[in-house]
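This report refers to the structure that appears directly beneath it.
A single protein chain has been omitted; all remaining protein chains appear in their positions.
The first chain written gets the first letter, and so on, giving A and B; residue counts start at 1 in each chain.
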Amino acid sequence: MSKAEKIEEILERYSYLDSKSLIPILQDIQSELGSLNEEAIVLVGQRLNLPTSKIYGLATFYNQFKFEPKGKNHICLCNGTSCRLKGAKWNMVYLEENLKLKNGQTTRNGQFSLEVVTCMGACDHGPVISINEEYYREVDPEKLKHIINDLTQE
Amino acid sequence: MNITIEVNNRTIQAHKGDTILEALNRNGIRVPTLCNMTNLTPSGACRLCVVEVEGRDTLVTSCSHIVENGMRVMTHSPRVVRARKTLVELLLANHPDDCLYCERNGFCELQDLAAELHIRERKVLRKSFTQKLDLSSPSIVRDPAKCILCGRCIRVCDEVQSVSTFEFVNRGCNMYVGTTMSRDLNFSSCIGCGQCVLVCPTGALHERQNFAEVMDALSNPDLIPVVQIAPSISVSVATEFGLKASKDVNKLLYNALRKIGFKYVFDTAVAADIAAVEMAAELIARKGNGNNLPMFSSCCPAWVKFVEQWYPDYIPALSAVKSPQQVMGSLIRNYFAAENEINLSKIFSVSVMPCLAKKFEAQREEMTTRGLSDVDTVLSTRELVRLIKLYGIDIQGIEPQHPDKPFNIRSSSGKLFGISGGSAEALARVVYHKLTSKELNDSKITEVKIISGVKAFSFNAAGQTFTFAVVNGLKNIHSILPVLMEGDVKLDYIEVMACPGGCVNGGGQPYVHEDKYVKLRTKAIIEIDEAEGIKCAARNPLVKAIYDDFLGETGGEKSKKFLYTRYSKREVLL
Partner (left out) sequence: MARCDSKAELAFIKDAVVPNLHYGVWPTEVSDKFSALRHERVRQPVIYVGVTTSSIVAGALKTKMAIEQYLDDYAVDADVICVGSHGLCSLEPIVEVQIPGKTRVAFTNVTPDRVNSILDGVLNGFIQPEYAIFQYHSEIHEPWHGIPFKNELPFFKRQNRLLLKNAGILCPDSIAEYIAYGGYSALAKAIREYTFDDICRIVEESGLRGRGGGAFHTGAKWRKALQVATSDRYLICNADESDPGGFMDRLLIESDPHKVVEGIILSSYAVSASKALIYIRDRYKVSIQRIQNAIEQAYEVGLLGYDILGSGYSLDVEVHKGPGAYVCGEETALIKSLEGKRGMPTIKPPYPAEFGLNGKPTVINNVETLANIPEIISNGPQWFAAFGTEGSKGTKIFSINGHASQTCWVELTFGEPLATLLDLAGGVKDGRTFKALHLGGPSGVSVTADELDAPIDFDELPRRGISLGSGGVQVLDNTVCMVDLVKYFMHFIRNESCGKCIPCREGSNRMYQILDNISKRPVSNEGHNTLERFKGVIQLETLAEVMRDTSLCGLGQTAPKPILKALKSFRDEFEEHIFDRKCRASVCRDLRTFYIDIERCKGCTACAKKCPTQAIYGTPRSSYFIVEERCIGCGICQDTCKFGAVFFK
């Protein structure tokens, strides 16, 4: 199925199309395609009768929506207060210096992408990261290095 | 006057339902604002209009708070002034301070605020700005570094123009004003009307300058610079030269332009007359065969682009006659040049327009003859003023002059093209005259009600009823259009001007702080029309002469060749 068809299919699910269903539609599209893109915005705009600029503006406002495709390994790094106090900062520094990866970015080879989130609600086990929904607790740069190495070798 | 409030320990009267700001302004107390716009809902974003209200913890924004009886307000207490000053300092910290080189130098609201609040110290060290200048549009230049995110352009584009090209992108300190996918303006849905430029408080949005080309042409001995000026300009520039607002300085402008170095100076109103005559022929023909009715006006290039983008199905309905600017351009190249035995390519045809979309129109490839653009370059009214000042011409001290032959006599309806409803009026007069050989006057016109916000009128001529509608500005256009096209009242002609009020309020006009000036401009044009003798384009002897001499009959072969054009669907990110 092409991307456009998938988007059409998602739009079919909504019986009533107006700006109130915009966020759920974008959420569905993102979970289907991994990220948003121009095509999606144009299609949704046509169907919802909304200017694309408004959809783009909305999508860039919220943390959830991404326009860059996710990497093969999507790293969510918790930077809540607790994880921060326990050293989440050094993990961020490590990723930035070694993978040249900053929040919201994807590495050039598409292997890794990073999303810094605030509080995963697992404060005792911090610093917490999750990679593709798999949780890692008490991560320090040393441990992160091994995790990344293992993933790269796979 | 039924509420009493206390301001700075003095009692003032206020209307019930007024905002604090309105009450203050009515009583001659000015409070600085940045995001506030008349007729639009307050957004409360800039926080500069804050005042101290007794009993409130924090300062309140006067633009949004409604007055209450007995309210005690302090507008310039130390706390308030310090807050305002800090806010402006914060803006300046993030703003390039290259004022002397800025497009808006002297007209900048941020500059005014900084001066007003007496900011004399740079609290933050200079930093470099990396934002890219967007030069992609032929009409509008965006300089994101100078944007202070007041959101006025977004609101005017949304709420007044229904175009919604701009929106805030991202959030917090990373926020900026951008288009869909942060593309350049030429990929966006921008129609180039320039209303955003008028409301921008800083130099973040300004017109694409064509100043330099004109200066080059003026100093090039091989070229013959020719200029036309639009009908609405003569009533819009007076204040810029220290004259009474809305004074008609048409004749002074001709002299000034000659002094600057233009060989020939023409009045676009003449072309408007010719366009009206052609459109009348077109309309009568369409009415005869019933095709493509109602006919849309096409003299507003922003509107034409709007149709091409959003309503490609309606393109056949657009009048195929070029806009007055292009008609004049085409006649200069093809008729005037031949008459005066001038080599075509030697003519450098400049037009001065109140509009930024005209800059785009002049570049359209449909608007060429024999590979040459009908109009070489377009200056906005503001550029004209700058040009006159640059050449050191004292408008108040020069003699009035007349435009050059063969475009030197216009009807007063040609002038009407500068205001909303003008082209409809002009067209009605020609249609009526054509069918009855009589003058159309007010008594023969009946008003028609269709939908609020749209004026409409009808008249009878030779047993046929003609109904014309006038759409003033694009506000709510997406809901108005279907009613006009498929409603109960069968319309024959729909005039649409993208800018509210028409060209007198065009995106290229001098910056004004109050819409009172726009009303004065409109009034001036109506007064000209009322005062003059030749009210109908068809009765303009010059038009007749041009047809006899060159064009032949209306809608004829030559007209089709030189005065008609075509439009096509445009793919942009809507």
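For the reader, a short list of remarks on this structure follows.
Simple rule for what comes next: contacts are C-beta pairs under 8 Å (C-beta built on N, C-alpha and C of every residue); 3 or more make two chains touch, one makes a residue touch a chain.
Note that this is a predicted model, so its numbers are computed, not measured.
The residue from B:4, B:69 or B:86 that touches the chain not shown here is B:86.
Against the chain not displayed here, chain A makes contact via residues 18-24, 26-27, 54, 57-58, 61-65, 79-82, 84-86, 89-90, 93-94, 97-98, 117-126, 128, 135, 137, 140-142, 144-145.
Listed for chain B, the residues touching the missing chain in the whole complex are 42-48, 50, 58-59, 61, 64-66, 79, 82-83, 86-87, 90-91, 93-94, 123-124, 148-149, 151, 167-168, 170-175.
Note that only the chains that are shown with their structure count from here on.
Put simply, the C-alpha centre of chain A and that of chain B have 44 angstrom between them.
Looking at the complex, you find that chain B touches chain A at residues 163-171, 178-182, 188-189, 573-574.
Residues of chain A touching chain B in their complex: 38, 41-42, 45-46, 51-57, 60-61, 67.
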